[in-house]
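Here is the structure we will look at, set down as structure tokens.
Partial view: only certain chains, each at its native spot in the assembly.
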Amino acid sequence: MGNVETLVVPTRGRGLVEITALVQECVGRHLHGDGLCTVLVRHTSASLVIQENADPSAARDLEAFFARIAPERDPLWTHTTEGPDDMPAHVRAALTATTVSIPVLGGRLGLGTWQGLFLFEHRRRPHRRELLVHLGG
Amino acid sequence: MGNVETLVVPTRGRGLVEITALVQECVGRHLHGDGLCTVLVRHTSASLVIQENADPSAARDLEAFFARIAPERDPLWTHTTEGPDDMPAHVRAALTATTVSIPVLGGRLGLGTWQGLFLFEHRRRPHRRELLVHLGG
């Protein structure tokens, strides 16, 4: 049978927060052999990405890319009542992932050597973001 | 053991169709406790997004964003035999999701308060879109 846990991740405004270790801890509480770990971010203005965890310049450039492709105060946006960073946040979330499923090997997330799992905060202000983590056989 | 069901969703041409309730019904037929619900859209010109379900202006702006980033009749496209909306549809599908996996809590999809699951139709004409839904423990 699967298990579901809720995790809460504080963010400091726009940018990536690595959550690999946090999710690994959660895996370790439930799975000792092989299985599958699925993470859902329960928000529409934050998302998930699996990215390089070694060099912070990759994270900065990713942020700059999204700021260019879906800028604030774009004349395209009509959904503006929640602030200028809200609609860009929804677009960024649609372009990245809201759920990811990672195979687990011997109780460890099967990510590659240079991969980290990140919560991608898209709003300017700090938030507390809720994740659901499902662990199955 | 998991169960797989096929759902059919009619669309009215380009845009988002909320399918949260339809998928929840399907979950309710198979899962009463915790588990995992995976949805696959079986097409390359429609996709899935988890987005804000409250304000229709967010859905309109998302549609406008994709129309700008992958427009019809872009000189870049050589794959044009199936119509001017076909290649943009493939690009939109690649940028969003073809599969999503949502943890289930007590028989309910674990989406956040403001999240809805949407089928994103990328062709101009109405279609009947097939989804596969897997429910596991």
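Should a chain be cited, it is by its letter among A and B, assigned in written order, with residues numbered from 1 in that chain.
Following the convention adopted for this analysis, a contact is a pair of C-beta atoms (placed from the backbone, for glycine too) under 8 Å apart; a residue touches a chain by one contact, two chains touch by 3 or more.
Source: prediction; values computed, not measured.
Shown chains number 2; the total number of identical copies in the complete complex of this file is 3.
Basically, only the chains that are shown with their structure count from here on.
Rounded to whole angstrom, the centroid-to-centroid distance between chain A and chain B, based on C-alpha atoms, equals 20 Å. The touching residues of chain A, counted against chain B in their complex, run 1-4, 38, 40, 42-44, 69-70, 76-79, 81, 87, 90-91, 93-95, 97-99, 101, 130, 132-134, 136-137. For chain B in complex with chain A, the residues that touch the partner chain are 33-36, 49-52, 55, 57-58, 60-62, 64-65, 68-69, 95-97, 100-105, 110-115, 136-137.
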